[in-house]
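Excluded from the complex is one protein chain; the other protein chains are retained at their positions.
Per-chain numbering from 1; labels A, B, C and D assigned in written order.
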Amino acid sequence: MTLALASLLLPLGTALLMLLLRLRSGIWVIAASLGSLLCAGLALHEVIEQGVQTLAIGGWRTPLGIRFELSSLTAVLLVFTAMTHLLVAIYAQHSRHSHARNTDYWPLSGLLHASLAALWLSRDLFNWYVTLELLGLVAVAMIILSGPRAHAPALRYLLLSLAASLCYLLGVALLYGRYGVLDLDLLAQASEADHSTRMALLLMTVGLMLKAALWPLHLWLPAAHSSAPTAVSALLSALVVKGPLFILWLLWSRVAPVDMTESAGLLFALAGIVALLAGGWAALRTPLLKTLVAYSTVAQLGYALLALGLLLRWQQSELSVALWLFVLAHGLAKVSMFLAAGEMQATLGSKRVASLKGATQTMPVAMFAFAVAGGSLIGLPPSGGFVAKWVLLQPLLLEPIHWPWALGVLLGTLASAAYVFRVVALSFDRADATPPDYDPDPFAQWLALLPAIAVWGLALFSQPLILWLSEASG
Amino acid sequence: MNATWTNLLPLGIVLSSLLPGLLIFTLREEQTRLRVALNLTGVLLKLGLVGLMLWGVARGLEFRFSIPFLPGGELVLQGDALSLQFVSLSTVLWLATTIYAIGYLEDAPLRSRFFGYFSLCVSATVGLALAGNLVTFLLFYELLTLATFPLVVHRGTPQALQAGRVYLTYTLGGGALLLMGVALLHSLTGSPQFSAGGYLLPLLETRTPSLILAFALLVGGLGVKAALLPLHGWLPQAMVAPAPVSALLHAVAVVKAGAFGIVRVVYDVYGVEPVQALGLHLPLLALAAATIIYGSLKALQQRELKKLLAYSTVSQVSYITLGVALMGPIAAVGALAHLVHQGLMKVTLFYCAGNFAETLGVHRIREMDGIGQRMPLTMTAFTLAALGMIGVPPTAGFISKWYLGLGALETGQSGILLVLVLSGLLNAAYFLPLIYRGWFATPKAPWPAAATARAGRPGWRETHWMLLAPTLFTAALALLAGILAGTGFSPLGWSQLIINREFDL
Amino acid sequence: MLGWLSNAALALGAFFFIAGTLGLLRFPDVYSRLHAVTKADTLGLGLVVLGLCLRAPSWRAVVMMLLVWLLVMASSTTACQLLARYQRERDQAEGGDQDARH
Amino acid sequence: MSGASLYLGLGVLLWLLGLHGLLRLRHPLRRIMAINLMGSGTFMVMVALASRSGHNDPVLQALVVTGLVVAVSATAFALRLAVAHQAHRSRQRPTGEHEE
Partner (left out) sequence: MPATELLLDITLGVLLLILAGAALHGTRLYTGIISFIAFGLLLALVWARLGAPDLALAEAAIGAGLTGVLLLSALGRHADEPAQPGSAVRTLATLLLGVLVLILLLRAVLPLAQGPQPLPALVNSQLEASGVSHPVTAVLLNFRAWDTLLELLVLLLAVLGVRQLQPAGRPRPGVWPLLQAWSRILAPLSVIIGGYLLWRGSHAPGGAFQAGALLAAGVVMLRLAGLLPLLRWENGLLRLLVLVGVALFLTVAAAGAWFGAGWLNYPAHWSGALIVLIEVAATLSIAASLSLLVVGERQELGR
């Protein structure tokens, strides 16, 4: 557990140090995320050896104090967060187009990393409220880094995020009023299906779905993520929207009484299917490149929602492996897609998708990264998205009565194929290729390609990954 | 996985074209010599490795390479008789087409990208052929789609993009269906090794609805690439691609991948008895027959040479599905032999079409009058291949149609015999006028003697040697495959070996 | 006796508060309203504090309440002064020059 | 005991009033005030729960103190953001008409 704490403290300490000494170079954050990655890796190794570890903070046991729990899933998430931060920090430091270099991006990204780690580790409802608030504020502070034009979407995002946190807090208050404890496992033992618990869970779910931009409450995401600087939108899409999803999953799979989960599961699954189609349709029609990538986030979260819904509906906990495989594969693919999109947008000088004509000639590596990441979003083998969809499909296809859900997954695949190949096909158009106004930055493009290659080959590494993710579903 | 050479050979065959391909991507446009060298080393290396594997299999060695991939389904590359036939076909034709492509794209732009994706395509095809289980087959099937798309849209013109989009909708849709089918079977039995009699027999009674749906999904997914009737729309439109692409990919690699997949599914996944028990072979038979007739009829109405050849491919490939669906051993031999013969003949026809277009700018059939005087050698190759397609002895086409006919009689499907005869007549109806135009019609205007840079006098210097040599080479191969059909190492002999093992005769 | 006296003081204080609020609502312009509120509320508070001191349990509480009363009185007078001054400045700006001279 | 349930009801009503205000109103300042009302409503529910059984529940009070500080820092940030947004918009369109 001390390694996991170190993985949390390193970025936090560096951020405070950078603020105090007014340091502006990214080397510190790169070093901190590297250190944090190492600690997280060792923590994962430790968890595999000795199993789940818990820590009562300050020595006070659960009903009174706050409890940290390090399961193999949490360790994998810590590693994933550190890796993404490392990659995006290197991009922000070395890419010519990232105007996040001499701004407050560095301390903010350190704080984001620390609050995410705090969220993964904590198992206390109110503590989650504070970490959710931290995430919301950091995200807004980073969005407005790109100047005054990002103020309007940032303000809307902040207001909705605050309202969502208060919905969540009211739910926590109801649960505390009903059971008198705030810890997840104590609640799990004590929870029964009465009206107060149902209302509390409903309120918390509405709050969390709004913060995770899950389908019905996702309208703030495209404007916010596309107006943010490239490095920031990569972090937001890959990580920040996943925090509330983690809490939603833990809440429903552990605390919610059984007969409540059936109906909730059905609603989640239906919302997931609609998210896939609505997100795909919106991504297909938007003229702006970054908005397209943002809508694809909404669509891909539909897969995770579908997995969560079916997991709750049939009480089959191995579906949680599919849920977390989707989250990891989508995170890696989205980082690469946003970095590639940002590079192309900055070099070709226009926000529109139409400006990508002939991009395979003018910016071959960035376009290749976009296409490979898109391939994982569609779920083409041997990518991570494919393994996640494969693990999701297995229980679906076993009994004939579940086949309509498989049809939903098929439609989702075709929808995501539509908007990915809309861009890829356009980029092969050599008729009037948009010439880049100044020479593209090769290093940034290769950097964007790195996570895409990682997610493309994820299937070859899926055996141990599925093992680690499945342990945590208990 | 003990790393003996028998394990690494299949991987070596796939990598022998993958690694040069990735290297070619990084080359600048003007490094032609290095690119040609990389290409040729890749081709010759693969040829050598395939030869080695052929020698090994003949000596009874077992070639199997596998790494963990999915829970219950590893990534398996295995060299058995059926896969070797398809691998050797695609390797030989890749050699011919590489030389043809180098000649064809002498000073065209973006050649590094072209040859990079070209080698990726071949690696995918070879991987698909060597696939040891359904999951690996699915992996290479999808990679083939991704690798061929950039080649279809290589020219970057609006028509090419439109054709590319149509191509993608069909093939990605097919890929998704295949994925569903493979996932369905995997959920029932996992993905075991392809085995001679198939591994679904025990599930026959308990899981009939799932098996029927899985078969429909698999055939639907594979049917897109095998250009079965409702799913063939992409093939004629993909003719907008450069000639080498249409030659190797749309006559051999992509289309055969679909047909090869159907052969694998029927023989090595389901096995003959379960397919007959479930009565799935009848709709397949009807579909194949309908496609044959439809393809030939549409070919009759075409005015452009490449569109005509495309529709003839649609109908010819369905011969293979027809042979498989007849469920008889002789028909199966005919089908497998046709898989190779059709490849050789069709690639020759596409080379000739490419030569006509590249040298004299002839695209439409009306412009082919008297082309025989200007390009006699290409025209002879064209005639040989066309006669083969019609099924005139002693060409390879006749051999496979003959076996298919015998197979139809053997299984009592006399209606199919009628279909074969009718399609033979239709083939004659649309190929013979071309041959007549080429040799006997008088050209409207005298052929420009030294019009283009590639020009030359009729005979050996009628066009660039790199365009002429592959054409003649494949035409000769088609003829030899017909004449030497009886020998052991001919495509027919090899098919006989496979089917004996399959039906354990 | 003390109890009756503190109740009377509290009632009187409440009366002054109500008077102040009535003044606030009824008077026409800012200055008179300010005048009403400040005067009445300060007196009202003084009486309430007196009433509470009579009931107070310990001398410490009495001293605390007197300090509070002192602070509130000082702050309300200053606030009234500032508001009146601010209002005069605005009137001068709007009223042009005729009444700016005197 | 009925005092606590009165405030519980009042807290929920305030929370709902704030939520309704946030969804219906367009002016940023009013929306920020609406969110503060939601916060106050939630805190009222929590404090009412804290004061249910005679002696007060220190844990809940501590939570509300934390919640209050979080609320005020978020509100301050939202207000400064609204002011900066308004200043930017009026700089862009000096004629000062607001189409929002």
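Keep in mind that, in the parts below, a contact is a pair of C-beta atoms (placed from the backbone, for glycine too) under 8 Å apart; a residue touches a chain by one contact, two chains touch by 3 or more.
Every value quoted in this text rests on a predicted model; they were computed, and no experiment measured them.
Colleague: Looking at the whole complex, which visible chains does the left-out chain touch?
Modeller: So, taking every chain into account, the missing one touches A, C, D.
Colleague: Considering the whole complex, which of A:Gly26, A:Pro107 or A:Pro222 touches the chain not shown?
Modeller: A:Pro107
Colleague: Of A:Ser36, A:Thr74, A:Asn127 or A:Ser427, which sits in contact with the chain we cannot see?
Modeller: Among A:Ser36, A:Thr74, A:Asn127 or A:Ser427, only A:Asn127 touches the chain that is not shown.
Colleague: Tell me which stretches of chain D touch the chain missing from the display.
Modeller: On the side of chain D, residues 1-18, 20-21, 24-30, 32-34, 36-37, 40, 43-45, 47-53, 55-59, 61-66, 68-70, 72-77, 79-84, 86-87, 96, 98, 100 touch the unshown chain.
Colleague: Using the touch rule from the top, list residues of chain C that touch the missing partner.
Modeller: 71, 74-75, 78, 81-82, 85, 89
Colleague: Against the chain that's been left off, what residues of chain A make contact? List them.
Modeller: Answer for chain A: residues 2, 5, 9, 12-13, 16, 19-20, 22, 55, 57-60, 63-66, 103-104, 107-108, 111, 114-115, 118, 122, 126-127, 130-131, 133-134, 137-138, 140-141, 144-145, 151, 174, 177-181, 195-196, 198-200 touch the chain left out.
Convention: only the chains that are shown with their structure count from here on.
Colleague: Can you give the whole-Å distance between the Cα centres of chain B and chain C?
Modeller: One centre to the other, that is 98 Å.
Colleague: Just give me the whole-number Å value for how far the CA centre of chain C lies from that of chain D.
Modeller: That gives a centre separation of 31 Å.
Colleague: Using Cα averages as centroids, what's the distance between chain A and chain D in whole Å?
Modeller: The computed centroid separation for chain A versus chain D comes out at 28 Å.
Colleague: Note which residues of chain A are touching chain D in the complex, please.
Modeller: Answer in residue numbers: 64, 126, 129-130, 133, 136-137, 140-141, 144, 148, 151-152, 154-155, 158-159, 162-163, 166-167, 169-170, 173-174, 176-177, 182.
Colleague: For a test of understanding, state which residues of chain D touch chain A in their complex under the given definition.
Modeller: Against chain A, chain D makes touches at 15, 18-19, 22, 28, 31-32, 35, 38-39, 41-42, 45-46, 49, 59-60, 63, 66-67, 70, 73-74, 77-78, 81-82, 84-85, 88.
Colleague: Which residues, counting only chain A, touch chain B once they are in their complex?
Modeller: Touching chain B: residues 358, 360-361, 364, 375, 378-382, 387, 389-391, 393-398, 400, 403, 406, 410, 413-414, 417, 421, 424-426, 428-431, 459-460, 462-463, 466 of chain A.
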